[in-house]
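Shown here: the complex without one of its protein chains, the others still in place.
The first chain written gets the first letter, and so on, giving A, B and C; residue counts start at 1 in each chain.
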Amino acid sequence: MKFNTIGIITKPQAELINQTLQSVFVFLNNKKCKILLDEQIPDSINNFNFKKVSREIIAEHCDLVIVVGGDGTILNAVRSLAHADVPLLGINVGRLGFLADISPNELEASLDDILNGSYREEQRFLLEMQVLRKGKIIFEGDAFNEVVVHIRDVARMIEFETRINDEFVNYQRADGIIVSTPTGSTAYALSAGGPLLHATLDAIALVPIAPHTLSNRPIVVHADSQIEILICNTKEGIAQATCDGHLSTDVHVGDNIKIKRKADKITMLHPKQHNYFEILRAKLHWGGHS
Amino acid sequence: MKFNTIGIITKPQAELINQTLQSVFVFLNNKKCKILLDEQIPDSINNFNFKKVSREIIAEHCDLVIVVGGDGTILNAVRSLAHADVPLLGINVGRLGFLADISPNELEASLDDILNGSYREEQRFLLEMQVLRKGKIIFEGDAFNEVVVHIRDVARMIEFETRINDEFVNYQRADGIIVSTPTGSTAYALSAGGPLLHATLDAIALVPIAPHTLSNRPIVVHADSQIEILICNTKEGIAQATCDGHLSTDVHVGDNIKIKRKADKITMLHPKQHNYFEILRAKLHWGGHS
Amino acid sequence: MKFNTIGIITKPQAELINQTLQSVFVFLNNKKCKILLDEQIPDSINNFNFKKVSREIIAEHCDLVIVVGGDGTILNAVRSLAHADVPLLGINVGRLGFLADISPNELEASLDDILNGSYREEQRFLLEMQVLRKGKIIFEGDAFNEVVVHIRDVARMIEFETRINDEFVNYQRADGIIVSTPTGSTAYALSAGGPLLHATLDAIALVPIAPHTLSNRPIVVHADSQIEILICNTKEGIAQATCDGHLSTDVHVGDNIKIKRKADKITMLHPKQHNYFEILRAKLHWGGHS
Partner (left out) sequence: MKFNTIGIITKPQAELINQTLQSVFVFLNNKKCKILLDEQIPDSINNFNFKKVSREIIAEHCDLVIVVGGDGTILNAVRSLAHADVPLLGINVGRLGFLADISPNELEASLDDILNGSYREEQRFLLEMQVLRKGKIIFEGDAFNEVVVHIRDVARMIEFETRINDEFVNYQRADGIIVSTPTGSTAYALSAGGPLLHATLDAIALVPIAPHTLSNRPIVVHADSQIEILICNTKEGIAQATCDGHLSTDVHVGDNIKIKRKADKITMLHPKQHNYFEILRAKLHWGGHS
């Protein structure tokens, strides 16, 4: 056994999740490892009386964290464990995810391999966002997928200036802009017309949403770029800055949203036979040989 | 003189508008026609003491309405005059508009021609929107450009069903959808990836905004189609339905937004040499022979 | 029986087609109608010894033509029957088509209904293309999907001028341009970024292919527009004009490709329960309620 203490995080509500969760419990109970459950998991489904602890304890003590759920559950886990140096493993429940790529029906075999040290390791990065008002930080957050600056009211486009490494890029009127990691390039950024970035590419995509100037196009820059979005013209309170569609704050004229790569990286584990393009094909309905 | 009573509508705030407005006043004062000013025009700039009246009076008594301003001012005028059978003429103030296509520097010559009956006439249509909740109309509005159903919070995509003439079209998760007239096809719908519809085409475009399913594409249907957008899944109050980015209401799960062509048409007058494609070229920066 | 003489056209090569064709033969042999087979159908599969005739005879004598095959086979049949006033019915063989929308497994029931007069009738139009060189027609062809003007060598973009109803639209450098009917809007035009046009809309879409100017967008115009593409700058012989990806000619600098709606219309028959949007959903993998 390569891992001694394993944390389990989930979003325990649907019947589907509990079933998969029980399979994971049963499997791990037979292994000689210590199990720590996220304290949000209800006692009613903790059949083996695994110890329940906070995310902080999980981050501190585990050398592997298994996340059971969809991509949203993993996004949530990643943001709370970003500071810890613990690898994550995603088990989906029914529908294949871009991040949760182990299926319930291959669970035992995949887990066995991985616990025995046979896996692919992948480094991914997060973004950290700071909103500055008159030079002071009024909001901070991490994003594993993307930071979005967006109108709150469709009646009002926002106007903003983008700067990269202190150089002026452009001035746009648009519904907003998405600043996306490679992980996020298969999410909202893709819907808005952004390119797919290979999962481990050291790059960030800036994708405009419904830009007024038709020649505005997604730009891909180095992952170590310092990105700034300055709100130039909007009614008070009608724009917002959001991390992973989750943490959100209203932004005003003059606010400066600073975005850069977070120093802490996330390690994702995958089965040996993991294939990024296979997941793309499955999720994007790319046909096979027809 | 082909027109006996001429109404004047504007959005009198910027210096630029007043200058053009004065030129229109001077020109019309020399003509043997009755002038009715929109009552919102301040006395301070009504040098010739033209009679000031409500939009209703303008609609009832004028046989031509001159709108001085940008496309937004014309959108506003059109919505208030849609029920009347009076032609509109748009004079821009500085920047060429898609609708306000007479420039201040060709004002006298163009107005002279048009008042003498030498012009192009163009029929355009509006959309009428009804929001139904549990079968009752809770909101109504007209749109000359587009009806938009849109998220209010970027953290939450909306899910909605589209129906055309009582046939199910599709079920989408997206930031929203734009239902656009040909007039609106050069506005928000174009930014969201919609096609240009020739100004007088009897068609409506449905343009998804950042759709989750990548194969969703703009659809163009007959102008006499009955379009319904049913909100299927969203948090209370976070979606909105909007006419021309102006009239707006929050929409809830279960609400049905019905959109169809308004029976009343709008007649726009243009100079004889008016060329729709020339305006497209100018506004969209289509290069000439390079 | 509503139809007395029924023609059958197919592209008899794959095993799959012959199987479906035999089912059609068996079904029709029991009906009191005269059957005329396209002369290209080999004797080896003409088990009932139906009379074999030319397309011209089919056009002249039939009051219904059944096409067994894919959309390509229907495109071919339509071009040869466009001048005749005979309705077409498409039976697909395996994979649902946009045009061949009766499946082999619902064949008997659907055919029975349709032969008894229970069907939906739909008018569609074709385009006619003329290539003029120094004022003389050097090539003519009909298109049910689209006319394409395209480079022959990727090393050389073509430059061309588009005119609609004698008005200059724009000058483009691009890989080419697609002039598409509503029927063709689900084919090549869609791949190149064009909008879906409802099957019976009286409109034509002009869709640029990889345009050099980023603000060039698809334009939808009236179906009765006279469209001209003038080749302005290209090496001899490296551009081509093509109807439905089938009839093709090389075009030179100075050539004028004229495109307009053909006067003859095509009548397609569909089962009563035919639903255009259902086919779109199936073919474009639009998810259902997820």
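Observations on the structure shown:
Following the convention adopted for this analysis, a residue touches a chain if its C-beta (ideal position, glycine included) is under 8 Å from a C-beta of that chain, and two chains touch if they have at least 3 such contacts.
All values derive from a computational prediction rather than experimental measurement.
Taking the full assembly into account, the omitted chain touches A, B, C. Considering the whole complex, the residue from C:L21, C:V67 or C:L190 that touches the absent chain is C:L190.
Across A:C33, A:L196 or A:V253, the single residue that touches the chain missing here is A:L196.
One chain of the complex is left out; on subunit C, the residues touching it are 148, 150, 152-156, 174-176, 188, 190-193, 209-212, 214-215, 240, 242, 245-246, 248, 284-285.
Touching residues on subunit B toward the chain that is not drawn are 214-215, 217, 285. Not every partner is drawn; the one left out touches subunit A at residues 164, 167-171, 173, 190, 194-198, 200-203, 205, 213, 215-222, 225, 232, 275-278, 280-281, 284-290.
Heads up, the rule we're going with is that only the chains that are shown with their structure count from here on.
By C-beta contact pairs, the most connected chain pair is B-C. Mean C-alpha position of subunit A lies 46 Å from that of subunit C. Subunit B and subunit C have Cα centroids separated by 36 Å.
Contacts with at least two other chains are made by residues 190, 215, 284-285 of subunit B.
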